[in-house]
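Only one protein chain is missing from this complex, and each of the others stays in its spot.
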Amino acid sequence: MMSAILPDLGKYAMPVLASYGSGLILLIGLVCVSVWQGRKAKAALDAVESKDQSDA
Amino acid sequence: MKALLLRDLRLAFRAGGGFGLGLAFFLIVVMLVAFAVGPQAELLSRIAPGVLWIGALLACLLSLDRLLALDFEDGSLDLLATAPLPLEAALSVKALAHWITTGLPLVVVAPALGVLLNLPPQGFAWITIALLVGTPALSVIGTFGAAITVGIKRGGLLLSLLVLPLYVPTLIFGAEVARRGAQGMDVSTPLLMLAGITFGVLACMPFASAAVLRVNLR
Partner (left out) sequence: MSLWKYANPVKFLHLSERVLPTLWVLSIACVATGLVWGFFFTPDDFRQGSTVKIIYLHVPSALMAINAWFMMLLASLIWLVRRHHVSALAAKAAAPVGVVMTVIALVTGALWGQPMWGTWWAWDPRLTSFLILFLFYLGYMALWAAIEDPDSAADLTSVLCLVGSVFAVLSRYAVNFWNQGLHQGTSIPVATGERSVADVFFVPLVIAMIGFGLLFLALVFYRTGTEIRLRRTKALLAREART
């Protein structure tokens, strides 16, 4: 099954797959954490600003 | 300047710390390494230069957080900053005091500890010279680290994280001088590099330290 999708990596399949796996996990993790932090910051700022305006 | 130097030295002596503590620490590190790697004489003699350098590095690091923190807490750093003496000079003097209380004793006892580690006879002169040339750089770089972390509560660990990577070039060349000396090889290249780093750091680092300290005193 897998061999139909994956190219033949020969005897070095483990290191190649592991590096792609770890590399992609790290990259996607970085993007996800960044976006999550960004969303949180935006929400916090919006909350404070809207409260500010309702006070004024 | 002389007054500041004498004051710092006197404080270090009175606290009983400075001198004895660093030396005792150095001795303990050497002893622990011997315990850790086992008592084989030829292995110890091979790693002796490196062990002595690591010991010097750690002993130097140990006393760094007190270098400025005490003066920061009791406000004498603010006085120093407003004194007619430029802050760069004051920090150089403090680094000098630190070197006299920790670096210099280490240089003096290093050959004695070399005996414990079976350092080859031709290595004694070189380890002393390497430490003599290299340890001033450790004090000056350490002063920069102390100046950065002076305002931080419990900055000790952060101080090590910031300072130790900066010690890498000094350590590499210093240990190389000692290693080559111990093996009877030519030491002129690493020795010149080591001296170059020390002098360069002596010339430039006080400005960075003073800039950082001014930020922290703001």
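In order of appearance the chains are A and B, and numbering begins at 1 in each one.
FYI, contacts are C-beta pairs under 8 Å (C-beta built on N, C-alpha and C of every residue); 3 or more make two chains touch, one makes a residue touch a chain.
Computed from a prediction, not measured in an experiment: that's the story for all the values here.
Looking at B:Ile47, B:Leu62 or B:Met193, the residue that reaches the missing chain in the full complex is B:Met193.
Check B:Leu5, B:Leu85 or B:Leu166 against the missing chain and you find that the one touching it is B:Leu166. Residue positions on chain B in contact with the hidden chain: 144, 148-149, 151-152, 155, 158, 161-162, 164-166, 168-169, 172-173, 176, 189-190, 193, 197, 205, 208, 211-212, 215-216, 218, in rising order. The chain not displayed touches chain A at residues 7-13, 15-16, 18-20, 22-24, 26-27, 29-31, 34-35, 37-38, 41-42, 44-45, 48-49, 52.
Here, only the chains that are shown with their structure count from here on.
For this pair, chain A with chain B, the centres built from the Cα atoms lie 43 Å apart.
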